[in-house]
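Every protein chain but one is kept in place in this view of the complex.
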Amino acid sequence: MMNRRKFLKATGAAAATTAATSVGPWVHTASAQTGPIRIGLMAPLTGVVAAGGREVVEGFNLYWDQVGKKVAGREIEVIVEDDGANPDTSLQKARRLVEQRNVHWLVGNILANTGLAVAEYVKGNGVPYFIPVIAADDLTQRKRLNNVVRIAGYSSSQTPRPIADYGLKQGYKKAVTISQDYAFGHEQCGGFCQTFTEGGGTIMQQFWNPLNTADFSPYLAQIQNLKPDVVFSMETGADASRFIQQWNNFGLKDKIPVLYCQNATDQSVIRTMGPEAEGLISGAHFCEGRDEAANNKFLADYNKAYNKLPSIYGFSHYSGAMWLAEAIKRVNGKVEDKVNFLNEVRQVKLTGSPLGRSVELDPYGNPVYDMYIRKTVKRPDGKLWNVPIASYPNVSQFWKYNPETYMAQPPYSRTFQGIKKT
Amino acid sequence: MSMLAFNLLNSLTFAALLFVVGSGFTLIFGLMRIVNLAHGALYLLGGYIAFTVAMKSGSFALGIGCAALAVAFAGFLIDTLLLRFVKNNELRQVLLTVGVALVLNDLMLVIWGGDTFTVPVPQWLQGAVQFAGITYPAFRLFVLGVGVAIFIGLWLLLNKTRLGALIRAGVDDAEMVEAMGVNIRRVFIYTLMLGTALAGLGGSLGGAFLSLYPTADAEILVFSLAVVIIGGRGSLAGAAVGAIFVAMLNTFGQVWFPELAYFVIFGPMAVLLAFRPLGLFGRAT
Partner (left out) sequence: MNKRYAWTAIVLAALALLPLAITGYHTSIATQILIYAALAMSIDILAGYTGRTPLGHGAIFGVATYVVLYYVTTANGSLAAGIVLGILAATATAVVFGALAIRTSGVYFLLLTLALGMIVWGVSLRWTSVTGGENGIRGNIKPEWLANHVNLYYLTLAITSLMALAMWRFVNSPFGLTLKGIRESESRMRALGYNVPLHVFIGFVVSGFFAGLAGILYAFYNSFVSPSTVELKQSVSGLLMAIVGGVGTLFGSLIGSIVIISLENVVSLYTERWSMVLGFMFIFTMIFAPEGLVGKARQILARRRSKRSS
């Protein structure tokens, strides 16, 4: 056919020329070493964790504003993109930031599935990706990547283990878990279940709800029917606020004890809630009601800038920005040498952290924290916040296990929850 | 006893919401032959307006009222400014409403942002009530009551008023009604405004126990479609039966077959569309 011949000729010629001259198109030549450092910040400004997403941006920018948007002689330019709480969108935005806007690094995202999609993308092109909130376990365990660093962050299964231990100490034996059905939920529940069952407890049943579940009533009916000693609720963002509301509306708040994950009772959720959110028990390394100098100062600064108490998202990204600043200082502003910069990032010891203790990465790249069991109480001014009621010092991503032995077991997923068979 | 009763109540209360929204949809579809794919966006708009008005004024009733009126007006605008240009072409109308849905959804994102909101309800509707050994949220029971009231109200409207008679006649044969000298255009507008007002009312109610967020419009739209397709175009009884059917499938599906949750709803809808597009109660013209 005539046009087929023409087409073959045209493509053949073009292909030959291009093959001879092509270069990896997304490798941008080193920008001037005195120009601004462009940071691509991705956050879910819409979707189930939109409130938290906004605070990712606020917390991150607060630190840069405090240091005048300049470190080691270089300007800091933050370019924000909405990842829509959706992995496909996150991927698109990551590509746009790296290939069109030529950012030096990617930072951010909240939902683990979005983070994993971006991590897969940067695996191919070496762009540094910093994740103060993305908690997917394997990014600092079995599938570590050189250019993905969990600065000032935490891993999913790290934080629920003390909660499970606390539950065992309260005498709870039979537990039910209800969780969002995605990576973070699977891993948080896995961490909880393994510790709970290893301590002699049993998991009666596990419920998984899709992200953005508006109506929890089908689950509430079943949970009530099972009559568990305790429920572990792994919900974030709007799902958390709806769960808390509906749990209360169905009269279950005074009937069955609930242990919440750190995100469920986070400021971004409870800040707009009333009595249904009082007296909730959870566990995390960040506890805004802790009376400690660095923490109080951070709260004051945050309140001055944004007129609210900080959530874990604001806190994590504030710390993340602080971490990056330390690293930039260590290389005297020469961030274009990626390998060297990443090396320095891993060496940072964050002494100025709002946690009031030095934060550094363990040999596998995940920070070690003191964990607090928290309770939500109403302050004199009417606002709700989390205060510590118990603490677990120096909890790593591996809990009490030997790292190599632990990593030999499969990663937590829907089908593997670490439940010890009796 | 408890579990079954519980889930039945869950289904019925959710069905009430679906009925309120679906009845509006079926009226518009039945009379004007318009598949209004912006119905979900109008639901969400009603919810957001109810939220803002209720928060500012402290009155839930005022919130609902404003929502219904505002959305009815929005429906009027959509018809007068846009739909009238694509009359007589069903497909173009449907696709136009898709465009309207996109615009509305983004507009709401600009005005209210990406956060999730819950419409505040008065004290006496909060918390749970105890009866027959069950503890159940008061508000959901209220929604059930509203659903029944709307059903009765619409039934009276359709069967006992002139407008209702005209609507029913128009659903059967719009041309005939026009030939008899009735200003069918006026009937259409009233029906459209009623239908969209119902969507807005639905949004106010749904916004209180299911919350409002940017993708809620697509979710309720899809449910409304299932309700109307299963129940039958233009039929009030169909909307009620369809709503109960879909709500039960949704609730019990989530409990018994969580992995097939959507299949359980859209499977029957697809089968009906393929073999009995008029649904359970729809009538051919």
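Going in written order, the chains are labelled A and B, and every chain counts its residues from 1.
In this text, a residue touches a chain if its C-beta (ideal position, glycine included) is under 8 Å from a C-beta of that chain, and two chains touch if they have at least 3 such contacts.
Since the structure is predicted, the reported quantities are computational estimates derived from the model, not experimental observations.
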**Request:** Among B:Gly65, B:Gly164 or B:Pro258, choose the residue that contacts the chain missing from this document, as touch is defined above.
**Result:** B:Pro258
**Message:** Using the document's definition of touch, tell me which of A:Asn86, A:Thr140, A:Thr195 or A:Gln262 contacts the absent chain.
**Reply:** A:Asn86
**Complete:** Touch assignment to the omitted chain, from A:Pro36, A:Gly126, A:Pro210 or A:Pro257, lands on A:Pro210
**Request:** Identify the residue among B:Val94, B:Ile134, B:Val148 or B:Leu280 that touches the chain left out of the display.
**Result:** B:Val94
**Request:** With the missing chain put back, which residues of chain B would touch it? List them for me.
**Result:** 33, 35, 82, 85-86, 89-92, 94-96, 98-107, 109-110, 218, 222, 225-226, 229, 258-263, 265-267, 269-271, 273-275, 277
**Message:** Using the document's contact rule, name the residues of chain A that touch the chain not shown here.
**Reply:** 1-4, 6-7, 10-11, 13-15, 17-19, 22, 24-26, 82, 86-89, 91, 95-96, 99-100, 112-113, 116-117, 120-121, 124, 180-183, 208, 210-211, 414-415
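The rule is short, and it goes like this: only the chains that are shown with their structure count from here on.
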**Prompt:** Mind pulling up the chain B residues that touch chain A in the complex?
**Reply:** 2-3, 6-7, 10, 14, 109, 113-116, 118, 126-128, 130, 135-140, 209-211, 213-216, 219, 251-252, 254-255, 258
**Request:** Flag every residue of chain A that touches chain B in the complex, lowest number first.
**Result:** 44-48, 50-51, 53-54, 208, 212, 214-215, 217-219, 221-222, 224-225, 237-238, 241-242, 245-246, 248-252
